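The complex is shown incomplete by one protein chain, all other protein chains being positioned as in the whole.
For chain A:
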Amino acid sequence: MNINDVILRTATKVITFIILAFSLYLFFAGHNNPGGGFIGGLVTASALVLMYLAFDLESMKKAIPVNYITMTAVGLLIAVATGLGSFLFGAPFLSHTFDYFDLPLFGEKTELATAVLFDLGVYLTVVGITMTIILAIGEDQS
């Protein structure tokens, strides 16, 4: 596909960042509002797909040099590790806990939950899986 689409490319440069920021928001908001690791991961992946469609594969790889298979593995490891981590406190596998802390910048009574760590694993895995599949098919030339 050798279409020189200036409008799409220019718009993509801006929109990608908006989508990525939105996906981060979705990821962190997930505990109390619509969102979460799964949706956040998919939105991130869709931003990357948009980049891939607007530009070509090489420039996208140059902009974001990430090995998505490794990312999948790291995500799965984080998810499993949060499960195992509860053993350290003598609790059953995958027990979660949460508490409220007073943090600078974030304000008083900020909630920190271990479930977010698990969700981070889900997020990374979803991005990794989606991009692995799409790139594997997209790169295939035969």
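Observations, loosely collected:
As a convention for this text, contacts are C-beta pairs under 8 Å (C-beta built on N, C-alpha and C of every residue); 3 or more make two chains touch, one makes a residue touch a chain; residues count from 1.
Going forward, contacts and distances are computed from a predicted model.
As stated in its UniProt record, the chain not included in the shown complex is "Na(+)/H(+) antiporter subunit A", which appears among "Sulfur reductase subunit B", "Na(+)/H(+) antiporter subunit A", "Methylmalonyl-CoA mutase domain-containing protein" or "Pyruvate dehydrogenase E1 component subunit alpha". Panel shows chain A; residues 26, 30-39, 42-43, 45-46, 49, 53, 69, 72-73, 75-76, 79-80, 83, 87-88, 90-94, 96, 98, 111, 113, 115, 118-119, 121-122, 125-126, 128-130, 132-134, 136-138, 140, 142 of it touch the chain omitted from the view.
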